[in-house]
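Missing here: one protein chain of the complex. Every other protein chain is in place.
Let's turn to subunit A:
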Amino acid sequence: MVLTHTTNHSYTHPFPTVTLAFFLRYYSPQLNPFSAHVLSTDTIDSHVDPETGRLYTTRIHLKRSRMPSAIIKLLPASVTGGAGEKSSYVLENSIVDIKEGWMKTESRNLNFTGVLSVTESQHYSATPPDQADVSTLPSAVPRTMSTNTWVSTTFSYRSSLGSRKTNDKATTSEENSRGRFGWISGWGAKRIQSSIESIASNKTDDQIIKSRDGMKMVLERLRSNGVVAVLRELNRREGKSAFEA
């Protein structure tokens, strides 16, 4: 089973600034106080498609695990590693099309997938969702000139705990090993899976509000100072000069 949860939002900032804020949102807790749980961010792929001009980026974020305690309680310590304080890796893919004025992003957890897979998909657009598909508009319209940006966010939750596929898969990740799931099977597994999915899904609103507030803080800083000034100020405070060159 998969549980999904979709929300729509608009930012009162132009599309290019919002995409920049997306890339900057975990840059520093000084820029975004809601990013203190993000321990590291690395880019593993970044390229512009020469035909479409679209920018493809893949990043890995290490986040302090925010698996709800209600889920931790459902699971034996052998699965959660005890307190459930482990960090989790998040894979983030994004595509920006600056000409057409849209960005698509998808983030998913890389570990703990034997317990729960969470995928966050976002579609940012310079045009409101109720207007015609951007690709059908005449290309002369400067879409990115719009002062607002619309975003649709979908979270999906899938627990495959104890399922055949997870257990039979020859895999190196510790939480997927066959022996650990001897305690759970059949009807019981289904029930626990849907409990895990609904507990995680109930946390979504809180999570969306925090990440939206974080984006807004980054956006406000960019509005008042611009990116170069913002980064220079952060580096100055950290005693670095990487951005001076």
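Note that a contact is a pair of C-beta atoms (placed from the backbone, for glycine too) under 8 Å apart; a residue touches a chain by one contact, two chains touch by 3 or more; residues count from 1.
We adopt the following convention: contacts and distances are computed from a predicted model.
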| item | value |
| --- | --- |
| Per UniProt, the name of the complex member that is left out, chosen from "Metaxin", "U6 snRNA-associated Sm-like protein LSm2", "Mitochondrial distribution and morphology protein" or "FERREDOXIN/ADRENODOXIN" | "Mitochondrial distribution and morphology protein" |
| Omitted-chain contact residue, chosen from A:113, A:127 or A:149 | A:113 |
| Given A:5, A:158 or A:203, the one touching the chain that is not displayed | A:158 |
| Touching the absent chain when the full complex is considered, from A:20, A:151 or A:192 | A:20 |
| Touch residues of subunit A, complete complex, unshown partner | 16, 19-20, 23-24, 26-28, 38-44, 46-48, 50, 52-53, 55, 60, 62, 89, 91, 93, 95-96, 98-99, 104, 106, 108, 110-111, 113, 117, 119, 121, 156, 158, 171-173, 227-228, 231, 234-235, 238, 240, 242-243, 245 |
